[in-house]
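Omission of a single protein chain aside, the complex is shown with its protein chains in their original locations.
And then subunit A:
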Amino acid sequence: MEFDVVELSRLQFALTALYHFLFVPLTLGLSIIVAIMETVYVMTGRPIWRQMTKFWGSLFGINFVLGVATGVTMEFQFGMNWAYYSHYVGDVFGAPLALEGMMAFFLEATFVGLFFFGWDKLSRVQHLVVAWLVAIGSNFSALWILIANGWMQNPVGAEFNPMTMRMEMTNFFEVIFNEVAQAKFVHTVSAGYVTASIFVLGVSSWYLLKGRHVELARRSITIASSFGLASALSVVVLGDESGYDAGMNQKMKLAAIEAMWETEPAPASFTLVGIPDQEARETHYAIHVPYVMGLIGTRSLDTEIPGIEQLVEEAEERVRSGLIAYDALMTIQAEREKTSDTVKATFEEHSDDLGYAFLLLRYLDDPRQATDAQIAQAAEDTVPTVWPLFWGFRIMVGLGFSFIAVLGYFFYRASFKGMQFPRWALRLAVVVIPAPWIAAEMGWIVAEFGRQPWTVDGILPTAMSVSNLSAGQLLLTIAGFSLFYSVLFIVEMGLMLKYIRKGPVQDEEITDKWMEKHSHRLRTHDGNVPGATPAE
């Protein structure tokens, strides 16, 4: 069996990124929820909030460390497996990564140790500040990595330099304020908040079902459902913003998500479900909702959204234009400083399409010798495999709306029904715990699989981005990562379950002290001292 280095490199990246992304959303959300709980503790002084902070903090810690550990792989994998990518775009893509280290990683990693070990060494307010710094650090890290990723989807603020054979930054602010990156950031962190909210909600519901830690569970549900509901709404709004941006910048991705083979008259209908058939270029058993796609993609009723076939035709034009740039580039490489101004001007004119000429390198060494059939094939290659995008997107969106329903229901019961939750709802909340992770992984697939065949949209094909490695080396590391990550996953799940079963640890001394101080306020109307509910 023949293994292809490009496919293996992609497999390894997908495996390690999807795995890393199992821990990231929970870190993003739980860090904030824990910080909110500690804020309530510092403001009210009630020991139960300290207990909640410590309990959810301990689960945060078990999860956080795997996010850190698997994140190291992400930072180094570009150089290891994607050497040409690293050379070609490092000037632009590396900067947000380094800024992530300086602004985010140092902050969260330096203070996370103090969060766990500093309870007795810091004042209450100091410890609260530490908790917030961890949360802010985690969320900053999402900002910078999504600025880097946003540039791969929508490469603004950079241009190709023929002397150095790479993309170079021309405008840093365009890179930072890339609309795709900004929409992605809010969408992704909100999704993380929803993940953590559903997690806290589910675990707390399990306690209520078991009749354990009732006071902690109810308060946690109140926090999780209100914070989660706001976040779930924000995910959908910002997801829509991402869809709109894709409509502007990544038309092929949008068309593939929609399985929209041919351009429809505006406003396009939205295909609710169907079975996309890549070969025949049609979607069987499709159920359409009129107008919706046109509204999402263009926010207008009269702008057309191009279908896949039209986009392939446009890609073929760009391959031909890219070949002119490629030819000029060869001249520039040979003549360097002595290159004539006409060649330079020709290159400038067509350099935006250079990446399309690179698509031909899969078929022949010198793209300039390409036949019409090969050029047509290269244009065809710009179409990603449609069904994973079509279904990934629908699963993600379906789950996203279901989170609004679940969190909304719990928010309503917590706010207006005296925190009484029916057992069916509690069971549902437990069952739904894994769903945000499924939605998040689907989101990654839609965003990154939908970018294919490019690593940087329209600039650098994936096939060209890889390192000069052998299939054997890649198989070895894929096997190593799979084994390693599976063991860690089992260990992590085991510890999570152990600590969830064990429940919160009550700090007797602090609780007693607080009770003594506040006992006069806890007396009920008939003058009895309530002993059963300590330190609420």
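General remarks:
Keep in mind that, in the parts below, a residue touches a chain if its C-beta (ideal position, glycine included) is under 8 Å from a C-beta of that chain, and two chains touch if they have at least 3 such contacts; residues count from 1.
Quick note on the criterion: contacts and distances are computed from a predicted model.
Hidden chain, UniProt protein name from the list "ABC-type polar-amino-acid transporter", "Cytochrome d ubiquinol oxidase subunit II", "1,2-phenylacetyl-CoA epoxidase subunit PaaC" or "CoA transferase subunit B": "Cytochrome d ubiquinol oxidase subunit II". Considering A:Gly45, A:Gly94 or A:Gly503, the position touching the chain not shown turns out to be A:Gly94 (whole complex). Only one of A:Val236, A:Val292 or A:Leu488 touches the absent chain when the whole complex is considered: A:Leu488.
Among the residues A:Leu11, A:Ala109, A:Val214 or A:Ala266, only A:Ala109 touches the chain that is left out of the figure. Summary of contacts with the chain left out: across A:Thr44, A:Ser300 or A:Gln333, the touching residue is A:Gln333.
Here the missing chain is touched by one residue of A:Thr44, A:Thr164, A:Thr385 or A:Ser415, and it is A:Thr164.
Mapped onto subunit A, the footprint of the missing chain covers residues 61-62, 65-66, 68-73, 75-76, 78-81, 83-84, 86-87, 90-95, 97-103, 105-107, 109-114, 116-119, 121-122, 161, 163-166, 168-172, 333, 336, 467-469, 473, 476-477, 480, 484, 488, 491, 495, 498-499, 505.
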